[in-house]
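Apart from one protein chain that is not included, each protein chain of the complex appears where it belongs.
Labels run A, B and C following the written order; every chain starts at residue 1.
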Amino acid sequence: MSITVRFFASVRERLGKAEVVLNAAGVRDVADVWARATGEPRPARLLAAVNLEHAGFDRPVRDGDEVAFFPPVTGGQTTFTTENTEDTEAKEDNEKRPL
Amino acid sequence: MSITVRFFASVRERLGKAEVVLNAAGVRDVADVWARATGEPRPARLLAAVNLEHAGFDRPVRDGDEVAFFPPVTGGQTTFTTENTEDTEAKEDNEKRPL
Amino acid sequence: MKVQVTDAPFDPWREIESYRREHPELAGKYGATAIFVGTLRELSHGAQVSTMTLEHYPGMTERELEATCREAAGRWDILDCLVLHRVGKLAPDEPIVLVAVWAAHRAPAFDACRHVVEALKSRVPFWKRERTASGERWVEPESP
Partner (left out) sequence: MKVQVTDAPFDPWREIESYRREHPELAGKYGATAIFVGTLRELSHGAQVSTMTLEHYPGMTERELEATCREAAGRWDILDCLVLHRVGKLAPDEPIVLVAVWAAHRAPAFDACRHVVEALKSRVPFWKRERTASGERWVEPESP
């Protein structure tokens, strides 16, 4: 039984690896894949996908599956962690400009 | 007392005039302006403006005011009176196209 | 902020680009641009092509458009607002109106843009007259 395991973003960085191939007889679900591939407890807010689709940790896996682990997504428009400072600035700009 | 009275769109067309200047002593409000300028009853859904601002028919008028009368507005996106036919068509197109 | 009424066809993308270029102070400030373009549809395929004539109340139109933009800027945290509205005779597939709103964040950009678009239906003095196979008529307003 062979499962390709991929890691993205901060998960990839923390583990120091982007991909492993698991020769994993007895691996039943996504939770097992994480445990076998990393040997670590699951971080809070970890997400998973099986064959390019979002999946829960109880999702069964089969030979040949690609399983991916990653943090919550942050696509689309920019969002800075310094959000509050930013909002204040934007408001100031708004008032200063001759809209 | 001189008041400029303007008519727009279907109101203008029905009256056959775009503008009259009313020498109108004793005219108190927008309703009076309509009566004196047209001699007709007010059509349903008639709107009015005084000096380029939306106004009710009880709005007082003064010497030098510009008073306008017009039907409900239809700006922005297109809206056809054959709306239902259109919607059906749009849906059919939607289904036919390989979206 | 800019509102403009024009009787010539316009290219919404070129207008947005050139407005943005004329306002270099926006660079890096906005994370969200929400845009609406209203376009003249055909009544139907083939022969039943319609043309549209847009009448307006010069002076009041600009005043109402500016008031709408200022209202949006007071209600939502936006950086700038551009509105172009066509008047006169239009052919199918030509843009009627462009509303562009720049904001730091997406929610106020969407909300303010939609607010301005809705105002065009209720308070800005434009009136449409359409020509179809069966003649000309004034377009009736949408039910609210």
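Just so we're on the same page, a contact is a pair of C-beta atoms (placed from the backbone, for glycine too) under 8 Å apart; a residue touches a chain by one contact, two chains touch by 3 or more.
Owing to the predicted nature of the structure, the values given are computational and were not obtained by experimental measurement.
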> Which is it among C:29, C:56, C:86 or C:129 that touches the chain not included here?
Replying inline: C:29
> Residue-wise, where is subunit A in contact with the chain that is not depicted?
Replying inline: 6, 8-10, 49, 52-54, 68, 70-82, 85-86, 89
> Given the full complex, what residues of subunit C touch the hidden partner chain?
Replying inline: 13-14, 16-17, 27-42, 49, 92-93, 104, 106, 109-110, 114, 117
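One rule holds in what follows: only the chains that are shown with their structure count from here on.
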>> Roughly how far is subunit A from subunit B, centre to centre by C-alpha average, rounded to an integer in Å?
In response: 58
> Rounded to the nearest whole Å, what is the centre-to-centre distance of subunit B and subunit C, using the mean of the C-alpha atoms as each centre?
Replying inline: 20
